[in-house]
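What you see is the complex with one protein chain gone and the rest in place.
So, chain A:
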Amino acid sequence: MAFAGRRDAPEPPDFGILKRLARDQLVYLLEQLPGKKDLFIEADLMSPLDRIANVSILKQHDVDKLYKVETRPAPGASDQFCFLVRPRVRTMRFIADIVNADKMSGRSRKYKIIFSPQKFYACEMVLEEEGVFGDVTCDEWSFYLLPLDEDIISMELPEFFRDYFLEGDHRWINPVARALQLLNSLYGPFGKAYGIGRCAKMSHELWRDLEEESEGEGQGRKPEIGHVFLMDRDVDYVTALCSQVVYEGLVDDTFRIKCGSVDFGPDVTSSDRSIKVLLNAQDKVFSQIRNEHFSSVFGFLSQKSRNLQAQYDRRRGMDIKQMKDFVSQELKGLKQEHRLLSLHIGACESIMKKKTKQDFQETIKAEHSLLEGFDIRESTSFIEEHIDRQVSPIESLRLMCLLSITENGLIPKDYRSLKTQYLQSYGPEHLLTFHNLKRIGLLTEQAAGETLTAVESKVSKLVTDRAAGKITDAFNSLARKSNFRAISKKLGLIPRVEGEYDLKMPRDMAYVFGGAYVPLSCKIIEQVLERRGWQGLEEVVRLLNGNEFSVSDSTVEDNPAWESQRVILTVFLGGCTFSEIAALRFLGKERGCKFIFLTTAITNSARMMEAMIEARA
């Protein structure tokens, strides 16, 4: 029912409840260790924690001092330590060191580890090995879902991308399934599930498995979300690798939006301090420009400034009474708007300055050539020059990956030469980065890919079906071809436009990339929802390496009149970009439906590239 008729898109469900669930469980867990305690928080849990609780809540529950994990407790520390952590081996060793140091010095304390979102057996093993198992108690804070905005929910698990797609570790599938279960129980039941990708398929299976046990308590309820669509990030790397040009994407690429907020530095605030700004639908200025192509943002901001000026100007000629009303009723709003406007104008200026310095125009041009598949030589030399000038290690990697994935791998001569130059410009240890990129399939050599495929088919012939499946799985991540060219042609990802593409009045989702390219991920979602399945997309599915599914839950009432039929939960496994979000918001408006985004984390090209770099342990 998703696209029936042009109606207004339904309002998104209220996700505020998710925050309260998380907060209340945390409070409960803290109370499990009654009395004064010091709290050690994992660095990457701080921002998410900030979004749902604050220090006074922690203080209310007897948290005395707050430490960041990895910092040693001060001498006067409390008798109880609570650790709020991600399930990581490194963190376990840190905790064990503290406990063991206390033991050595005869200090007795109570220790509690709260794992978020869940505990891993490997962590317990480390605690046991370190001899502190039993000295610490463990708990789980099932904080799977952080609503970042009215339509975005993040699992805040950036490591999902590397762990699954590079290392082939399935540890985060269970949390994803549980997140789905929670959303289904609160906002479902979801009548129909679509998906593509191995991880999508596994997550869906595990989720269904969990649902079966819960005896279908939600049956017969009127859902708020009708459909769910799961997609693996590796179905579409191209989109994630492109430079973002919608405002929110640009802000993310330029300043890094972290957990829904951004730190605008002195160059933006035109003062000597940084300001932390929450970027969401509540920001009246931001909400109107976030999805716009950058070129239309200036016009909007200047129009807005003029309006604001006009409103301020009304003060002139007011009598005392009017002035009093103005001050009490409007001034605060105007001031707020003024503050926001000046921040976003400052941000735009800063973006412009930075982008001009980085030859953004030329980069975009090279990108578009890569997407369309012409002037490949020219783009290759552009990338080469980028590397030689030591412009930016991450940018250079990104462009190389884009070249590789659109061209099904680099020709060996180019691969060698670019790699050599890269190592010379940015450091020989990037040998490891190249190895990772090859393994994950982001940067490959043409010949190498073919060899692996040959091995794969040979092996498949030799062993039984089940084993063959397993081996193919393993090879999948290594040797899959992107087939981008063919897919792009099949789905019409490069719009043929006569004349200029009007970015202010977009005709399709391509506007998020300046009219040059319709994001593949979003196009797939559009097509599948339109067809209510994968019929007619067989060739595309084959090129995307299969693993598609479309499952209706027959027990769920399917009432076409329900608004929920037009609310679709899109699940991005391995991260989703603001460009994709903008594109689907646009599609939703066009088709009268609402997309809700559930992602393992907000991502962009830089985060993806950084995830491939080896750091010291």
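Just so we're on the same page, contacts are C-beta pairs under 8 Å (C-beta built on N, C-alpha and C of every residue); 3 or more make two chains touch, one makes a residue touch a chain; residues count from 1.
Following the convention adopted for this analysis, contacts and distances are computed from a predicted model.
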Name per UniProt, for the chain absent here [options: "Glutaredoxin-like protein", "Transporter", "AP-3 complex subunit delta" or "Spermatogenesis-defective protein 39 homolog"]: "Spermatogenesis-defective protein 39 homolog"
Full-complex contact with the absent chain, from A:80, A:116, A:154 or A:181: A:181
Residue in contact with the excluded chain [from A:64, A:167, A:563 or A:590]: A:167
Identified contact with the non-displayed chain, of A:133, A:300, A:360 or A:534: A:133
Contact with the hidden chain (one of A:256, A:276, A:353 or A:435): A:435
From A:211, A:395 or A:508, residue that would touch the chain that is not displayed: A:211
Interface residues of chain A (partner: the chain not displayed): 16-17, 20-22, 24-25, 27-29, 31-32, 34, 88-90, 118-122, 124-126, 128, 133-134, 137-140, 142, 163, 167-174, 177-178, 181-182, 185-187, 202-203, 205-206, 210-211, 213-215, 217-218, 221, 385, 388-390, 416, 419-421, 423-429, 431-432, 435, 463, 467, 470-471, 473-475, 614-617
